[in-house]
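Below: one structure in structure tokens.
Excluded from the complex is one protein chain; the other protein chains are retained at their positions.
Right, chain A next:
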Amino acid sequence: MSSEQYQVPTGSGSQAPGGSRNFDAEPPTAMHYLCGDCATRVRLEKGQPIRCGSCGARVLYKERTKRMVQFEAR
């Protein structure tokens, strides 16, 4: 990646800006998505490329909520 080039060391900045840095202190959270092509559950961690592990499709959908949803019967 172009941002991972040599960076001039500075006195104060211990942390280098750019994509290589981990923004989150907390451990990466994983979410599950559904593949648009093969409908398998895809586990994605934050920052991971968006892609189905089994078929390589790049369109993923979010799973339906686990919470209760009540519809107004109108």
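By definition in this document, contacts are C-beta pairs under 8 Å (C-beta built on N, C-alpha and C of every residue); 3 or more make two chains touch, one makes a residue touch a chain; residues count from 1.
Just so we're on the same page, contacts and distances are computed from a predicted model.
S.K.: For the complex's missing chain, which UniProt name, "Gaa1-domain-containing protein", "DNA-directed RNA polymerase subunit beta", "Translation initiation factor eIF2B subunit delta" or "Alkaline phosphatase-like protein"?
M.R.: "DNA-directed RNA polymerase subunit beta"
S.K.: In terms of residues, what is the contact footprint of the unshown chain on chain A?
M.R.: On the chain A side, contact with the omitted chain comes from 3, 7-8, 10, 12-13, 15, 17-20, 23, 29, 31, 33, 36, 46, 49-50, 56, 58-65, 67, 69, 74.
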